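One structure is given here, and the rest of the page talks about it.
Every protein chain except one is present and positioned as in the full complex.
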Amino acid sequence: MNIIDWFLDRFRLKTVHRGIFDRDIPEGISYFYCFGGIAFSAFLFCFISGLFLSLHYIPSEKEAYQSILRIQEEVPLGKLIRGIHKWSANVLIVSIIFHSIRVFVTKSYRPPRELNWVVGVLVFLIIMLEGFTGYLLPWDQKAYWATVVGTNIAGSIPFVGETILLIIRGNYEVSGVTLSRFYSFHVLWFPSIIILLLWAHFHMIKKLGISKPL
Amino acid sequence: MSINKQLEKINRRVFLKKVIKSFFLVISLILPFIWLTILKPKNPKRRDFKFFEIPKDKYPKEGLKKVDIKIDEKKYFKIFLVNRNDNSLIALSPVCTHLGCFVNFNRYNNEFICPCHGGRYDIEGRVITGPPKENLQRLPVKIENDKIYVGLII
Partner (left out) sequence: MKKKFYPDYLIEILFFAILTFELILILTFIFPPLIGREIDLLVAYQPRPEWYYLWLFWLLRYFSADTVFIGGVLVPLSIVSFLILVPWIDKKIGWKFTALIAFTFLLIFLIATIIEAIS
């Protein structure tokens, strides 16, 4: 027994009742079914490039902009990794949109897969929030004003608006407090929620199988 | 084992299950509450007017002048000083009342235009058209010892 077999066996990846690899795939899956996979790989690229970026980024009012400049100009491969992070985020959103169109057109959300659809919508929502929180992190003009406008929208809700604004910004103005909490959301809260939800998503796909094509 | 004892055991089970369920229910109710409490600042700095001096040469003879006010070492803030025809001075905040972008002054039309969603104000900061409803905020102007001070919310 070689070491890979030993690992797969001890990890119980090879037992029949638990194997994620031993699923049947229904006949007639077209290439329109690939967008979910593309979205997941784009998420992974985002995740990994984000891990690298976080090694050099400093989420503070004074240092944030300087550290982004350093990533752009001094850090080896920094610009490339930043580009990958940005573009994989864009590809992620485009492919999620196509994935959900595909799921809608093939009516795959119908019972028993309603919950999986709901989980997918939640993932999409949180990815959008990731886009919003990530926009502030460079702490440049564009980031600052976009966040001012974006949070002012939440602040415009009657009666509870000001409280919500304070909860989002941590202050009356967009400031260093806002930056550090957006950073926390962007790199800790939202990714962990996304990973949990994606686990649920894949778990349900595994248990329910891919829906039969029309 | 007597039937009574068995029944007792089943009841115990039911009770334990209920305890476990309510434990998780309570935790899941408390967590969002903690989350919000942590996020909401305890004593957010109340916005208050702080007065800054305006240099003499920035004083508009007529019409409007954009004035940059130094707040600290690196931070500047711009305001608009408007000299009305009756020689009274008003200071206008550049913050658009729609969603908080900074407005520009257009010299050809004598209007403020917000670049974000196209709100327009006249030279005294009153809304002409566009999404904003409220006029541009007027900042308090103080004149002491022949010097002009403008109050800013920082």
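Here the chain labels run A and B in written order, and each chain numbers its own residues starting at 1.
To be clear about the criterion, contacts are C-beta pairs under 8 Å (C-beta built on N, C-alpha and C of every residue); 3 or more make two chains touch, one makes a residue touch a chain.
Predicted model only: the values in this text are computed from it and were never measured.
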*From the list A:I58, A:V121 or A:L208, which touches the chain that is not on show?*
A:V121
*Using the touch rule from the top, list residues of chain A that touch the missing partner.*
20-25, 27, 29, 34, 37-38, 41-42, 44-45, 65, 68-69, 72, 79-80, 82-88, 90-91, 93, 95, 100-101, 104, 107, 109-111, 113-114, 117-118, 121-122, 124-125, 128, 131-132, 135, 138-146, 148-150, 152-154, 156-158, 161
*Just the residue numbers, please: which parts of chain B touch the chain that's not shown?*
68, 75-78, 94, 97-99, 101-104, 115-118, 130-134
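Note that in this section only the chains that are shown with their structure count from here on.
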_Quick check: how many Å separate the C-alpha centres of chain A and chain B?_
29
*Touch list for chain A against partner chain B, complex*: 145, 148-149, 152-153, 156, 163, 166-168, 170-172, 177, 181
*Footprint of chain A on chain B - complex, ascending*: 36, 39-41, 44-47, 99-102, 116
